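Presented below is the structure to which this report refers.
In this view, the complex is presented without one of its protein chains, the others remaining in place.
So that you can tell them apart, the chains are marked A, B and C in the order they are listed, and the count of residues begins at 1 in each.
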Amino acid sequence: MTPLTRRQMAWRAAQDLRDGQYVNLGIGMPTLVSDYLPPGREIVLHSENGILGMGGAPRPGEEDRDLINAGKGLATLLPGGAFFHHNDSFLMIRGGHIDVSIMGAYEVSASGDLANWATNVETLAPGVGGAMDLAAGAIEVRVLMEHNGKDGSKRIRQACTLPLTGKSCVTRVYTNLAVLDIARDGVVVREMIEGLDVEALQKLTDAKLALANDWKKLTPPAL
Amino acid sequence: MTPLTRRQMAWRAAQDLRDGQYVNLGIGMPTLVSDYLPPGREIVLHSENGILGMGGAPRPGEEDRDLINAGKGLATLLPGGAFFHHNDSFLMIRGGHIDVSIMGAYEVSASGDLANWATNVETLAPGVGGAMDLAAGAIEVRVLMEHNGKDGSKRIRQACTLPLTGKSCVTRVYTNLAVLDIARDGVVVREMIEGLDVEALQKLTDAKLALANDWKKLTPPAL
Amino acid sequence: MINKIVDGFAAALAGMKDGDTLLCGGFGAVGEAFALIEAVIALDVRDLTVVCNNAGSGLVGVAALLKSGKARKLICSYPRSSDPQVIDDLYARRAIEIELVPQGTLSERMRAAAGGIGGFFTRAGADTQLADGKERREIDGKLHVFEKPLHGDFALIKAHRADRWGNLVYRKSARNFNPLMAMAGKTTVAQVDEIVELGALDPEAIVTPGIFVDRVLVAP
Partner (left out) sequence: MINKIVDGFAAALAGMKDGDTLLCGGFGAVGEAFALIEAVIALDVRDLTVVCNNAGSGLVGVAALLKSGKARKLICSYPRSSDPQVIDDLYARRAIEIELVPQGTLSERMRAAAGGIGGFFTRAGADTQLADGKERREIDGKLHVFEKPLHGDFALIKAHRADRWGNLVYRKSARNFNPLMAMAGKTTVAQVDEIVELGALDPEAIVTPGIFVDRVLVAP
């Protein structure tokens, strides 16, 4: 059994994005999703600092210090892209204009609660950024995170233990082990990696899992 | 005794505008103020439909159907002017960014209440336009109106009889007979036309008048 | 591939239904999407609510739509613009409901809808009869009135140029309500003068990013 790499996780999340969708990618691993957008689909990336139609990192020699993404890395603009100010950018987020938000998380609950801004032990100043706005305003919120913490802690939980970012907002979770939907009656396993069964996955998961009848093997390319 | 013409009234209102002020002119008589802006002063006219730096009417051959003022007359744009959308335009009005609003009125009260949107007998659908926004948001609201109605009715009143546009907002009134300030303790006559005294003016005015010690003759040029 | 350009009024207005709220751009006749608005008359829809600063002029555009009897209600700030024959007639016969809203509040209510704001307090009109029946609150010593978002099922707007992503620019004061209504409409349809290649619009000068636009139709 080989868990997905971070790039494979990002690849998997990218496959669900549809032609014409407006998508906000959170900082960290979700940013990698932009490297795996399926060819042939025009997916418009939104960056909270005021960009639509954001492209990937610039080629050497084409860097522009005034053009960055939400994670403060250098970015580019695609033809058809636009710049606008911050308030208009968050109007898009808060007003339900972003089709999909993909964020990292510490925990997700069986009812779709999201915890991704504060831990219980804060030696450093916590930051919330745009996470609560996205949780409240994006049409769909999907989470991309390791199935378990580095200490083995369970991150998909019956109820979150950490401070919430938003309630009942997450619809799908991509982990290094599985793809899980937050359905009306709980967490449904849609895909699992080769060599894993639902009993083994359940042991790594606090929330009660149901296996979809049509579940599939999660088989990413080597990345 | 010769009451001011409409153009003379507009001229008088224009004389009080200072260099660098942002000014919104209401539809009707206040629009004429733009013809008499004192030379040497840059006064930036705001039009509620989304213009700053509005100029006067276009010269023949320079008309543009897409460039109109709040009264829907053709207008021009000065160098330094800008176009913006309606919501930004009213953000300027409501957020206290407009230095002076000059509006017409049916009635003004001794405490500065303004009534300029509805009469008590409405055979036609009433309209409010931006008057309530200007009354609430402009730093100063000045009124330009005939001292009395066509039927001789008194328009500067101890209390308004018509539906209000805003309370305690008017600071100065320009009429065809006088210039009056709404002061803390009532209406103060600052200027009167030649041949008028305060007793005669009082008879034409419902609000109790006080005469400023330093009152002046109101002597407009022939217009 | 994203291509928001549609061909013909049927595609532009597809999905409009009885009881819908239409946000109609324009300040007076300038920036009004005449062709789109008049195309609504040919549809089998009724009980519309029309949101427009004015009530149209003469017998065209919004005035024609109101005259058609398809609108149950008008939400506006200043119904009587030039040649208000249609609204005068409807008002005299009490044949339409009119909700009169201060112009800035009209604007702000649509922005609230566009931006997910549940409601806001404003001073405009707070001390007038237009606030009667509404929640009032004193904030920092000043009376405010609570106003709610104003959503549109359709926004019918006019722009100058568009690309296939729906990015829009406007001409001079024809901008007015159009970018705002584009943001507040569930389905936003833009009538434009001209289509340009993707990338031809300056990204620093795009006024309405395509995210707010669903359909684009070239019409005179």
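Note that in this section contacts are C-beta pairs under 8 Å (C-beta built on N, C-alpha and C of every residue); 3 or more make two chains touch, one makes a residue touch a chain.
Being a predicted model, the structure only gives us computed values, none of them experimental.
Q: Quick one: say which of A:Ala57, A:Leu164 or A:Ala212 touches the chain that got left out.
A: A:Leu164
Q: Given the contact definition stated above, which residue among B:Trp11, B:Phe84, B:Tyr106 or B:Tyr174 touches the chain not shown here?
A: Answering carefully, the residue with contact to the hidden chain is B:Phe84.
Q: Touching the hidden chain in the complete assembly: which of A:Leu4, A:Leu25, A:Val44 or A:Ile93 does that?
A: Reading the full complex, the residue touching the unseen chain is A:Ile93.
Q: Give the residue, chosen from A:Leu4, A:Leu77, A:Val100 or A:Ile156, that touches the chain omitted from the document.
A: A:Leu77
Q: Give the residue, chosen from A:Ala57, A:Ala136 or A:Val198, that touches the chain omitted from the document.
A: Selected residue, touching the omitted chain: A:Ala136.
Q: Extract the touching residues of subunit A with respect to the undisplayed chain.
A: Looking at subunit A, the ones touching the missing chain are residues 47-51, 64-68, 72, 75, 77, 83-87, 89-90, 93-94, 123-133, 135-137, 163-167.
Q: Touching residues of subunit C against the unshown chain: what are they?
A: Counting only subunit C, the missing chain is touched by 108, 112, 115-124, 137, 139-140, 142, 144, 169-172, 202, 204-205, 207.
Q: Pick out the residues on subunit B that sit against the missing chain.
A: These residues of subunit B touch the chain that is not shown: 19-20, 22, 42, 44, 46, 52-53, 77, 79-84, 88, 90-92, 94-98, 136-137.
Keep in mind that, in the parts below, only the chains that are shown with their structure count from here on.
Q: Among the remaining chains, which ones contact both subunit A and subunit C?
A: none
Q: Measuring between mean CA coordinates, which chain is farthest from subunit A?
A: Of all chains, B has its centre farthest from that of subunit A.
Q: Whose C-alpha centre lies nearest the centre of all protein C-alpha atoms?
A: Nearest to the common C-alpha centre lies chain C.
Q: Based only on mean CA positions, could you tell me how far subunit A sits from subunit C in angstrom?
A: 35
Q: Would you please write down the residue numbers of subunit B that are in contact with two or more other chains?
A: Residue numbers touching two or more other chains: none in subunit B.
Q: By the touch rule stated above, which residues of subunit C touch at least two different other chains?
A: If we look for residues of subunit C contacting two or more partner chains, we find 111.
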